[in-house]
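I have a structure I would like to understand better, so I am pasting it below and will then ask my questions one at a time.
For this depiction, one protein chain was excluded, whereas all remaining protein chains were kept in their positions.
Chain IDs A and B follow the sequence of writing; residue 1 opens each chain.
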Amino acid sequence: MTLAVLNIDWQTLTDAVALGAIYALMAVGIGLVFGVLRLVNFAYGQLVMAGAFALALASQWGWPVWAGIVLCFAVVLVLSLAMDRLVFRPLRSHSPAVMLVATFAVAFLLQSVAVLWFGSLGKIATSLAYLNRPVTISNVDIRKITIVAVIVALACLLALTALLERTTIGLHMRAASMDFQTARILGVRANRVIAVAVLLSGALAAVVAVMLTVQTPLVTPDFALRDTIIVLAGVVLGGMNRPVSATLGGFAIGFASGLLGGALPTDKSQYLPSFLFAAVILVLLVRPRGLFARKGAVERV
Amino acid sequence: MSESLVVEGLEVRHGGVQAVRGLSFEVRPGEIVGLIGANGAGKSSTLHAIMGVAPVTGGDIRLGKLSLRGRRPEEIARAGVALVPEGRRIFAELTVEENLKLGLAARRSRGAEAGVLSRVYDLFPIVEEFRRRHAGALSGGQQQQLAIARALVAEPDVLLLDEPSLGLAPTVVDVVFEALATIRSSGLAVLLVEQRAQRTVALADRSHVLANGELRLTLGPENANDTAAMVEAYFS
Partner (left out) sequence: MRRLIGLQELAGPMLLVVAAALLGTVVSISTQSYFTDALVKVAIVVALYVFIGNSGVLSFGHVSFVAVGAWTAGVLSVPAAEKPAIMPSLAHVLRDRTVGNLSSLALAALVGGICALIVALPLMRLSGLAAGIATFGVLEITHNLLRYEEKIGPGLNTFSSVPETTGLRQAALGALVVIVAAYAYGRSRLGRLLRATREDPAAARAAGVSVYRQRVTAFALSGLLAGLAGGLYVHLLPVNTESVYLDLTFITLAMLVIGGATSLWGAVVGALAVSALDSYLAVAENGTSFLGWQIDLPAGTRVIVVGALMAVVLILRPSGLTGGRELRLRWPW
């Protein structure tokens, strides 16, 4: 069974959806922190990398899968909070450019810590490898991780939406991302809102770490680095100002890169990044505020 | 029991500019105190300093016995000071009801939220009528009523208002000023920064005229028609 157009088969299509789903989660993670801190966290990929190393270590030590996942969450959450305390908080009053460069530094710092600790060859996380096996649905082979990724991403997004729309802390976070000063004047606690955003963003990074290690079991210090760069482009492409547009941007770029990867003829496939970033630049030139940004939304950077 | 707001020898500096110099006054429960003066006289800076969003370089601000100086805005709000900011600063993308719920963030007591909301709805029926709409869809006057309502649901001791009549139609200004009188009679201490000097002097128990960051003159309601005194204080 094949889609006649562009020579894309169902396998490619489902993989593209799964990649889009994972990127959407990363986009939300980056977007949540941007919302409250106006800070583009370049080091987000290193959170994912740290989580992936936790999984790899757990599988090397022969821990059960659930314990590995718990360790992954613990490591990523602790690291997120540390990042907020040691870097984001002292920088809060600085310009967005300074904060962006600072997170760039943190990203390199964490990456070289990983090189120092684990070596540049990396480690292998095997505990969830069985999810790579395919299931056959009406003659189409789909890897289990594809289905898991889509379901987990949807569940995370639904839970997050419920939190933001239905709870008091969610209302406070939305208000803070629209106008932090006024929210504080109304009594919204800045530190609490930021801590919750950072923790949620970290939890999403841990989820992403689990799913990416299934797809790429070899965990190296530059794990998720490329993905982060692409997701960042996607988030800006979608529109940073609202979680929804950031998520859509993340999904769109994941889906597009998955699809392009399958649709490009083999001798052109190594140029995928060029096609992708050329498309990003073109879209930015046409819609600098993002594809899905609401009209009149102010960019404060 | 409600507390008084006491400002003592307040100094505020913005960059290199001294915005407020040695300002002292008091607002007691059940009082409206007006702050009037030309643009740049230091009225808004005073409110911002009380609220913790402008740097206080000297003097003190107290709510009852509690010093507010150097505290974060959210702490000050939670201590019982509510600000209706200039330009209203409504969350346009949230519903009217969500805007009100944000106001609850600074509330010191828990529970009985329905009672608080219904009292505010009595004061501003329009807010209740449109509570499911996006706040951005309201008119300027309606937004101003929402901004005051949002400050009131926190059940503060002190209500600060920064030019609430700015840009409003005369009939709406009437609504706002009537509401302020009602709020005063409920026992709040109200500090009103205004450009409409004459109406403010007529409404407030005392009105302080500021010029160049300093207190120049204090007027009572009986001076409301003494335009000469006001003009002199403004331009001296």
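Convention: contacts are C-beta pairs under 8 Å (C-beta built on N, C-alpha and C of every residue); 3 or more make two chains touch, one makes a residue touch a chain.
All values reported here derive from a predicted model rather than from experimental measurement.
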Among shown chains, those touching the left-out chain: A
Given A:Val70, A:Val101, A:Ile147 or A:Leu199, the one touching the chain that is not displayed: A:Val101
Identified contact with the non-displayed chain, of A:Ile8, A:Leu81, A:Ile229 or A:Leu264: A:Ile229
In chain A, positions touching the absent partner: 40, 87, 90-91, 94-98, 100-102, 104-106, 108-109, 111-113, 115-116, 225, 229, 232-233, 236-237, 240, 270-274, 277-278, 280-281, 284-285, 288-289, 299, 301
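To be clear about the criterion, only the chains that are shown with their structure count from here on.
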Whole-Å gap between the CA centroids of chain A and chain B: 43
Chain B residues within the chain A interface of the complex: 51, 53, 72-74, 77-78, 82-83, 85, 89, 91, 93-94, 98, 101-103, 105-107, 150-151, 154
Residues of chain A that touch chain B when the two form their complex: 168, 171-172, 174-175, 178-179, 181-190
